[in-house]
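One structure is given below, encoded as C-alpha cells.
Note that one protein chain is taken out, while the other chains of the complex remain in position.
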Amino acid sequence: MGLIPVLIGVPAVFAVLLSFIRQEKARGVVVYVGAGSVMVLSLAFVASWIQNGSMIEKVYVNTEMVDHLMMVGEAFLMGLIVVLSIKYKRFFAALLSVAQTSLLFYVELTTDLPEAEHMLVDRLALLMCVIVAFVGGFICIYAVGYMKGYHHHHKEFKDRQPFFFSMLFFFLAAMFGLVLSLNLIWMYFFWEITSVISFLLIGYTRTEEAVRNSFTALWMNLLGGLGFAAGIAIMAFTIHSVQMSDLVLWGAPLPVACLCLAGLTKSAQLPFSSWLLGAMVAPTPSSALLHSATMVKAGVYLLIRLAPALNDTIVGLMVSLIGGFTFIAASMMAIAQNDGKKVLAFSTISNLGLIVACAGIGVEETVWGAVLLMIFHSVSKSMLFQSVGATENCLGSRDIEDMHGMLLRLPKLTYIMGIGIAGMYLAPFGMLISKWVALRAFVDSENVLLVIFIAFGSATTMFYWTKWLSKLISQHHARDNVTDVTRRDEYLSMFVHAGCMLLLCLLFPLLSTNLVDPIMLELFGYARPVLSMEVLNTMAIMLVSVGIVPLSMFFVSKAAHKQLVPIYMSGVNEGDDRYFVNSLGEPEHLYLSNWYLRYQFGMRRLMRPSIYFSAAILVVIFCLILGGAV
Amino acid sequence: MQVLSVIGYLILAPLAGGLLDGIDRIISARMQRRKGPPLLQPFYDIGKLFSKEVIAVNNVQMLLNLSYLVFLAIAGSMLFAGKDILMCLFILSTADMFLIMGASSDSSPYANLGAGREMIQMMAYEPLTLIVAVGFYLSSGSFQVSDIIGQQYSSVLFMPGMLLGFMFTAAIKFRKSPFDLSTSHHAHQEMVKGLTTEMSGPTLAIMNIAEYYEMILILGIFCLFFLNGNWWSWPLAIAACAVIFFLETLWDNASARLKWKTLLDSCWVITLLFGGVNLLILMLLK
Partner (left out) sequence: MAKVSKSPWLLHYDASSCNGCDIEVLDCLTPKYDIERFGIINTGDPFQADILLITGGVNSQTEPVVKQLYSQIPEPKVVVAVGICACTGGVFKECYNIKGGIDTVIPVDVYVPGCAARPEAIIDGVVQAVAILDKKREEYRRQKNAK
C-alpha cells in the first residue's frame, strides 16, 4: 500500500503551499487542485485496494524513523499549546498537554514494544477515507467562495485566509492518518493534531469569545487525549502492545474505558458538549468540516473500532447510557435555539449520541446502524452547515426567525436546506432507517432506558426539524428583496452534497449489502443481513413515493383552477398579507414566531442537570472499574 | 388476501370513518340532550365541500394536503397489508408533517398557531406510539403485523398498561377534547379553525377524508392489541374498538381543552408510567 504516505502527504504539501499564497485567485486554483487531487487519490487508494483482492491489510512494521519524527511533532504540539496558554493565561490546557505528552514519552522511552504493523487498511478505514476526502474536499471548495463573502461582511476580523486553508488541508492529512492507524501511539499523534487544529480554527477571529471558546474546546479535547495516553500507558505496561486489535481482544475495562473517554470528548458527548457549541463561532466551513462532518466522527470511529470489546461490559453500559442520554438531552435543548448554527450543533451532538449509544451496545445490528448513521449524518449535516453559512452571507443573519418565507426569497438555498433537513429525520431517508434498526437492537439487548431515550428523543428531534422546515416553506412575501450572493464554488459543493444525499438514499439497499455488511464481517468475524430484503424493497417503494407523490400532486393541484384571496386575519387584513389593522385603526406589521419553549427546554434549565447526570455516570463507572468491582 | 385487505382499506376506510364520525356526532348531541345531525351528515358535508369554489391563499397548500392524504393511505395500507408496524408509524408521522407544512405555508397567524400546536401534539404522542410498537415486538417477537395477529394470545395480556396509555394519547389523533389543540370541529375557538383556517372547499374535504383514513388506522392499531390466531378474537377486537371509541366520545364531551403545557406533561408522564413500566415488566418477562 504505497499510496498511504501519498494520501497523507499530498494534503500536507498543499497545506504548506497554501500558507504562502496571499493572492486570492491563485489560492482558489490551488484549493481546487488540492481538493481534486485528494478525492482522486482516495479513489485510487480504494481502487488499488480492490485490485489487491479486497483483503484486510496491515502494513509498516519497521518505522523507527517515523516514530522519532512523531515524537518531535508531539513535542512541537505541546510547545505550541504551552506558549499559547501562557500568552492567553489559561494554564489548565498547558498542564493537561504537558501531562499527557510526558506520560506518552515515558511510555515510548521506557517500555520495549514488540515490532508490529502500524497501519491497517480495511473497509471501515476506507469508508472513512472516502468520507473525509469527498466531504472534506468539497467543503474546502465551498470555503473558497464562502471566505470571500465572509471577509466582505466581517471587515472587523483580520483576513487570515492563508492560515485558514492551510489548516483545513493539514486537517485532512491528519484525518487520513487517524483512520488508517492501527498502532494507538500513531493514532494518538494524529488525534492530537486534529485537536490542535480545531483549537486554532475556533480562535480564527481572535475575538475574546473566540479565544475563550477555543480554550474550552482545547482543554476538553486534551482531557480526552490524557485518557487516550493513559489507556496507551496501561496497555504498554500490562500486555506490551499498543495495537488496537490487541486491545479489542484483551478487552480489560480500564484501558478501554480510558479510550472511550477520549472518544466521548472528541464526539462532544455530555458532559463534554459545551465545546462543540462554543466552536460555532468559527467560520462555517470549519464548523462543517471539523465540528460535524469529520473530526467529531473520529471519536465515533474509535468507539466503533472498540465496539466488539464493549458488548455486555460495564464500559459498554457507560458508553451507551451516555450516548443515549446525550441523544435526548441535546435534542431537547435544540428546541429552544433560534440560531441556525446552534440548532445544527445540538443536532450534531444528539445524533452523535445515538451513534455512540449504538457503538456502546456493541452488537452487530447496532454497529450496522452506527456506520450507516455516520455516513448519512456526515453528508447531510455538512450540507446543512454549508447552506446555513451561505444563507447567513445573503440575509446577514442565521436566525431561524429571519428565514421566514425563505422559499420565495432564496429558493435554491432553501431546496438544499430542505433536502438536508428531510434527510435528517423523515421516513424513508437513511437516518430514520438506521434509527429504526437501532431501536430494534436496543430492544433485543434488553435496555429499557435506551428504548425510552430513543422514543422520546426521536419525538423531540422531529419537533425541532419540523418547525424549522415549516418556517422555510411559508409563502410569505417579505418587504425587502434579498439578492443571492452565494458564489459558484459554494453552490458546486452544495449541489454535489445534495445529489450525494439523494443518491445514497436511493442506493440504500446496495450500500447496506455491499459496504456495511462486509464491514460487520471484518469487525465481528461474521455477518448476517440486518435488514431483510423485503424491508429494503418496501423502503425503495417508499422512497420513490416520497418523490413521486408530491410531484404528481403538484400537477393535480396545478390543474385545479383557484382564486387567490388574502389570508384570514379576522377580516382586518390590510390586503397584502403583511399588515393588519390594529385596535387604534393603524396598520400593524404581522410577525409570526416559531415555538421555542425556552422555559421548558432552554439550555439554562437543562444544561446543568444533564452535565451533572452524565458526569455522575462517568465518575461512578470509572470508580467501579478502578475499585476493581469488574 | 393482502391485496384484498389493502383495497378494502382504501375503499372502505373513508366510508367507515365518515359513519363513525356521524355516530360520534349523534352520541355527542345526545349527551348534550340535543337531537343532533343525521347519521350521514359527514358525507353531506364532504359532498358540499367538493361542490364549492376553490379559493386558496397560495398555490402549494392543496398539493401538501393531497400528499398528506396519500401518505396516510400508504401508512394505513401498510398496516392492513400486515407489514412492519414501526415503518407504518414512521410514515404516519411523515404524513402528519405534510399537514403541518400545509398549514404553515399560509403564513397566517391562526394556521401557524394551529401548526405549532400540532407539532406539540406530535411530540406528545410520538414516544408512546414507538413504545407500543416495541411492546408488540416483545410480545410477539416481530414487528410484522401479520405475525402480531397470528400469535397464540392477544397482545393486550402482555401490555395492558400500554393500551391504557394509548387510549389516553389516541385522543390527540382523534382530535378530541381535551387534546384538540390544533383544530377541532367545535365552533367558536380562540384560534378560529387552527391549522385548517385557510383550507376551504375541496382542500378541506381532502383533509377530512385523510382524517377518516387516520381514524381507521388508529382503530386498526387498537385492534392489534386484541387480535390473536383464533377467529373469535376478531369480533372481540371490533367490540373493544367500539367501546374505546365510545369512551373517547364521552371524554370529549366531559372535558375542556387543555393548555399545551398540560398536554405535553400529562402525555409524557402517562407514557413513562404506563408505557415505560409496562415495557420494563415485559422485558423482564420475555
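Order of writing sets the chain letters: A and B. Residues in each chain are counted from 1.
Keep in mind that, in the parts below, a residue touches a chain if its C-beta (ideal position, glycine included) is under 8 Å from a C-beta of that chain, and two chains touch if they have at least 3 such contacts.
For clarity, every value in this text was computed on a predicted model and none was experimentally measured.
Enquirer: For the chain that does not appear here, which of the shown chains does it touch in the whole complex?
Expert: Answer for the hidden chain's contacts among shown chains: A, B.
Enquirer: From the listed residues B:169, B:182, B:196 or B:249, report the one that touches the chain absent from this view.
Expert: B:196
Enquirer: In the complete assembly, which of A:114, A:525, A:585 or A:627 touches the absent chain?
Expert: If we include the chain that is not displayed, A:585 is the one touching it.
Enquirer: Of the residues B:52, B:261 or B:286, which one touches the chain left out of the display?
Expert: B:52
Enquirer: If the hidden chain were put back, which residues of subunit B would touch it?
Expert: Residues of subunit B in touch with the missing chain: 25, 29, 32-38, 41, 44-45, 47-48, 51-55, 185, 187-189, 192-193, 196-201, 204.
Enquirer: Just checking the interface: what residues of subunit A touch the absent partner chain?
Expert: Touch with the absent chain occurs at residues 565-566, 568, 570-573, 581, 585.
Here, only the chains that are shown with their structure count from here on.
Enquirer: So what's the Cα centroid distance for subunit A and subunit B, whole Å?
Expert: Distance between chain centres: 37 Å.
Enquirer: Quick one: in the complex, what on subunit A touches subunit B?
Expert: Against subunit B, subunit A makes touches at 404-405, 426-428, 432, 436, 439-440, 443, 446, 448, 451-452, 454-456, 458-460, 462-463, 466-467, 469-471, 473-476, 535, 538, 542, 545-546, 549-550, 553-554, 556-558, 560-569, 577, 590, 592, 594-595, 600.
Enquirer: Any idea which subunit B residues touch subunit A in the complex?
Expert: Against subunit A, the touching part of subunit B is residues 53-60, 62-64, 66-67, 70-71, 74, 78, 83-84, 86-87, 90-91, 93-94, 97-98, 100-101, 103-112, 115-116, 119-120, 122-124, 126-128, 130-131, 134, 137-138, 143, 192, 197-198, 202, 261, 264, 268, 271-272, 276, 279-280, 283.
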